[in-house]
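Worksheet: one structure, shown below.
And then chain A:
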Amino acid sequence: MARIEVDMNYCKGCGLCVDVCPQDIMQLNSEIMTQKGYHPATCVDQDACTGCTSCALMCPDVAITIER
Partner candidate 1 sequence: MSEKVLMKGNEALAEAALRAGCRNFFGYPITPQTELAAYMAKRMPKAGGNYLQAESEVAAINMVYGAAAAGARVMTSSSSPGVSLKSEGISYLIGADLPAVIINVQRGGPGLGGIQPSQADYWMATRATGHGDGHVIVFAPSTVQEMADLVAKAFDLADRYRVPVMILADGLLGQMMEPVVLPDPIDTAEIPAKDWAANGHKGLRPHNTISSLFLVAQQLEDSVLARHDRYQLIKEVEQMAQEEQVEDAEVVVVAYGAAARVCRSAMHKAREEGIRAGLIRPITLWPFPTDSIVRALGPGRAFLSVEFSTGQMVEDVRLAVEGRAPVSFFGHTGGVVPTPDEVLGAIRRAASGERFNELPFKNRPKGGVL
Partner candidate 2 sequence: MTTTTSSATAVAPQKGKVLFARTPALTDTVTNYCPGCTHGIIQRLVAETIDELGIEGTTVGVCPVGCSVTAYDFYSCDMVQAAHGRAPAVATGLKRSCPGNTVFTYQGDGDLASIGMAETVHAATRGEKITVIFINNAIYGMTGGQMAPTSLPGQVTQTSPYGRDIETAGHPIRVCELLSTLDGVALAQRVTVDSPKNVRAAKKAVRKAFEYQIEGLGYTIIEVLATCPTNWGLTPTAAFGWLRDNMLPYYPLGVYKDVKAGEGEK
């Protein structure tokens, strides 16, 4: 199990992490809007995260930190 943290300051809600996640646990959170007006990505099931870092590798805004 790994822990994914998305920095709202950086995230622009592009969704690349959502598409690439093999566990299908990343989603854009339509409930929240960042200061710049984006729906940020969020991990909806931290327990399912394997720590593969695919989301972070594809994130153009380097918004994702992953810890085990």
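Note that a residue touches a chain if its C-beta (ideal position, glycine included) is under 8 Å from a C-beta of that chain, and two chains touch if they have at least 3 such contacts; residues count from 1.
If you want to know what made the cut, all candidates are chains of the complex that A comes from, given by their letters.
Bear in mind the structure is a predicted one, so any value in this text is a computation, not a measurement.
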Which of 1 or 2 touches chain A - same complex, any copy: 2
Candidate 2-facing residues of chain A, complex: 2, 9-10, 12-16, 19-20, 22, 36, 38, 50-54, 56-62, 64-68
